[in-house]
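A single protein chain has been omitted from the complex, and every remaining protein chain is retained in its original position.
Naming follows writing order (A and B), and every chain is counted from residue 1.
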């Protein structure tokens, strides 16, 4: 039970965030950056104060997070992240790119445990005493409820802001950074949705407690990407070697871009793009990245053929607001690729239909009754992924 | 404590919902419809998984609720609902018509227990681990707070949506059914207020967890009707033989129609209608129903005389929004029947004044101090009724 005073550090692959965590002789953790940390099995011990509590303490003591007392002698870079016996702890969830395959596996393992916890009617107390603030500058009832349910299913408590943009001191001109520094005094973790790309990263830089990005404008929505990949693994039973058809609005949907990005981390994945011309995925976008990562992809205009070959048909909504006054173009695009019983007929038995929801008519309602309609199970998986992230961010592995 | 594997079914009187519940040899409950069930004393045992949890499990397993595996050999229709030793369990609360006298009595008995629980400052844990979602497509702070208080007084947790219409994916065109199927993944029960008549029933048909109708447009507001009848019983000491004056806007108020409907279930009830001409109860409305049920009723233009004879003067607000630009008619109607100290003077000692609130000036403020002013106690009874319903829907009798 006694916490060791050894030093553990970690570096992520592929030039992503690098983070070192050093435990000095006085048992105080110090950081020189934030993203995630290998902390041996310290986090399992109730004797170890969680990260954010420490950081709050640091702030109170007027220590700047930007200039921690460094302990250079103890720093060891380029040690493998997940040696035997080591567990990791997340610090923030900002963008899909921050996760490598090992972290994804670890999150999915915890999410799978969460399915059992959620079904236990007596309720978990894993996060008892923890307080989550949902700071939504843009409304998203579905995402907010999913996070709040996740927190409460684990025994935690929630402070809600349903429409921070209109109601908060933001209207008086306060910066996001100031808002975050105030709200972090009232909570242990902040789940944030914002209308500006990059807002979550700015918040994480200011905050001494963990930040989860619940969508920042046209930017990132990493928990959606995680739940999508988790759903494929749960429904198909594997990720390596899967064939995924991405259908609908590929020009504007951040969902499909993040999903394609994460799928590239797995072996022998094949991606099909099926979209009306006006909302085609742009050439200079994720396609170049996929090629560079050796992921096979092709474009197709034939949904029927793609559906017959895929493990996953991932349908998305054509967003009216992207068309402005060109309602003629919108109507044409919207009706082009519908998943209906004809599509189901050609799909393989083990294959599934996914959709980030809400849907309009791009999936016919009579598809719902088919066992391969996975979209409501997918929405439910969002709960398990968010439970897993909250646990990992607040109490660690 | 071991749960038996016997089979119990139930049919409601008067052509209302019929519901059968069969427990097969493997201990799994199956349904062919939803409304309420006789479940012996199964629900009292902690070994029995609550309905909605089972139904959630069914969904995960791709079982359609519409086509359950039936166990015809075990079905027994037309068995009396409440034989000795049998208790009931509610599945949804959709409309006042679903309750018969026996169910009303049972709900009121539980509500009365709730008065004691609420006064106990240490708090109850009956619903610990349960999560209620309040999905309000139309604002109603009073009703929402009452439900949320009820849930929390019983140790349960709440996910709130104060303005689902404006903020949710409904704005993007999602159907109510899809919203419900998503939200049921995050909660154990949904309390819903909607602007469309019939919305609650549609939601209940889609949902695998209990739905409570907290008002659907001009349609139903069954918990208001229940708390009104409960208040009469608590204040007057009986329901059979009571004389009730319904005063004010009888043309538009769903409250008075639902109350009249429920009162018809009791013996020797007499109802007086007192309303300005422009908001008179329509002939083809509840009056025909009352006559067919043998309930005595009369219309009167003399509030003073009615007040002197009644056990209950049930005052309602004249709703300005019903008059459009005819503010002259509104003003005339609004001032016509005021409950004031003159009315109190003619009322009997044991009689009470009720009002669904909010009130404007249809009850004078100086009436509040009179012990017969029951409207704030009536509002409080809403808490007890909602506590009772939440208990009955989530853990049974």
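For this structure, a couple of remarks:
Heads up, the rule we're going with is that contacts are C-beta pairs under 8 Å (C-beta built on N, C-alpha and C of every residue); 3 or more make two chains touch, one makes a residue touch a chain.
If you're wondering where the values come from, they're calculated on a predicted model, not measured in any experiment.
Check B:162, B:285 or B:340 against the missing chain and you find that the one touching it is B:162.
If you put the missing chain back, the residues of chain B touching it would be 119, 121-123, 139-142, 145-146, 148-149, 152-153, 160, 162-163, 317, 357-360, 369, 371, 376-377, 379-380, 383. Where chain A meets the missing chain, the touching residues are 49-50, 53, 57, 59-60, 62, 64, 128-131, 133, 157, 159-164, 166-169, 172-174, 178-179, 181-183, 185-187.
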